[in-house]
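Following this message is one structure expressed as structure tokens.
All protein chains but one are shown at their positions in the complex.
Moving on, here comes chain A:
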Amino acid sequence: MEQGQTISGSQAVIKVLAAHGVTTVFGYPGGAIMPIYDALYGSSVEHLLCRHEQGAGFAAVGYARSSGKTGVCFATSGPGATNLITALADAMMDSIPLVAITGQVATPVIGTDAFQEMDVLGMSLSCTKHSFMVATADELVPTLYHAFEIAASGRPGPVLVDIPKDIQLAQLEYKTPLQAVPDEPALDIAAISAANALLAQAKQPVLYVGGGVGMAGAVEPLRELSQRTGIPSVATLKGLGAVAYAAPGYLGMLGMHGNQAANHAVQQADLLLVVGARFDDRVTGKLDTFAPHAKVIHLDIDAAEQGKLRQPDVAISDDLCDVLPALTLTQDISSWQQQVAALKLQYAWRYDRPGAQIYAPALLKQLADSLPEDSVVSCDVGQHQMWVAQHMWFRRPEDHLSSAGFGTMGFGLPAAVGAQVARPGATVVAVSGDGSFMMNVQELTTIKRRRLPLKILLLDNQKLGMVKQWQQLFFEERYSETDLSDNPDFITLASAFDIPGRSISKAAEVSAALEEMLTSKGPFLLHVQIDDKFNVWPLVPPGASNSDMIEEVEIQQ
């Protein structure tokens, strides 16, 4: 199609996608988006049919997170669009670039409560970075271009474009809109000087690394800074993979289920260098006792995050790739490094648990050590998610997909689908729990349809484990609705989708089972029965300081 050619709105949608390098979209058709699906038929853009719009949204999120590209998903009006909302909210909380295109009823009937009509623009206001409803055919192409620009720029996020059916069918003259080239912002030299002045005074600095590092493509400058300065480092759930796992001063995840060494180091720090992180409550515990003696340098592209929860001494909103190389450390911190090394040794994870049962942390450590270089681990939400964060290691942030800010059960399987599509040569493992797995189990059909070779590691304790753990600790062992002993036979379930599997329950079976899973050519489900008495430790109780972590306690049942 030539520039200026008259085409339909739906053809224009596909043309804009192609112009943005979109090769795959995830979605589910329906009445109000049928013209776009018609234009999709036979086009260069591949469509992956998921079996629920939430699954399509998460698949697009998984695609985006594992590839660094913008994910795209389609849904129809009304229930199709409302089913997308959870995935949009998830993408919003974790700053994931996503463009969601929804069909809307035709403009003449908007506002009449027409069949499958919903005010999706109104619904989306709180769970998108921005949202549009296209009012005229002339607006369509510029709006879509704008949507892609907004989704990926600055702090990334989800953008929704709601397109009425008559606009999809309307004829329009296709013109590529002129896009303004933003001025390169000048680096805030004064702020960088102030940051370096604080660094020069610091005796016990800590790098607090968040998901913004990966989103900014700043992994290499961060690692260079870490190596050059030797500042000990900790990471948030989304920041895992940014710091080199084997770096001497790297202490792993901090926060509610963080490594004790990481939390103690932060509590003792006299300077926090916060890079692409936002003082989430799961990270800080009781906010006014978090790193109580530390000055703060806060680097974040989103100025609204600076001072939102902790007032920084220096705030910088420039591109991390420009700022990180300009930071220096002149102070000798060898004494602090030795203290941190001692903490790291003192609180090293232990895997020598006696007994024949499978200890999930040990299994996950073994899995991490067995994965090939090009691999992605996609998590669901719950105890297994925290064990993955604690006991697995990742080469890059995009190798670890986890619903961090929104904590969405059901995220893992469809996100793994998206990751496998984005990185077809990678070994993709969806680590799930029995509760989470059932939340989007219908996506097994998506795996079957495309014969995606992803592996599913299902940790089954027949419990809603994390909620049960809190009931044990904070609700007097009143186990309200957390028993899942009526789970289906997961191997039989997988076989109904032509996915082979194996079930294990003894530690002695782990090595062979992991090897079978990882060497299988197609999809595979490894069902692992674990003891329901295993809990996630340490734990910072709600409202407590990160200094007051609970170590493992025996629970009598």
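Operating definition for what follows: contacts are C-beta pairs under 8 Å (C-beta built on N, C-alpha and C of every residue); 3 or more make two chains touch, one makes a residue touch a chain; residues count from 1.
Definition applied: contacts and distances are computed from a predicted model.
The chain that is not shown carries the UniProt protein name "Acetolactate synthase 2 small subunit", picked from "Damage-inducible protein", "Acetolactate synthase 2 small subunit", "Fumarate reductase/succinate dehydrogenase flavoprotein subunit" or "Na+-transporting NADH:ubiquinone oxidoreductase subunit D".
Residue-wise, the contact with the chain that is not shown comes from A:130, picked out of A:130, A:282, A:395 or A:502. Touch with the chain that is not drawn comes from one residue among A:44, A:136, A:171 or A:311, which is A:311. Considering A:13, A:134, A:150 or A:549, the position touching the chain not shown turns out to be A:150 (whole complex).
Residues touching the missing chain, restricted to chain A, are 121-122, 125-126, 129-130, 150, 287-288, 302-304, 307-311 (touch as defined at the top).
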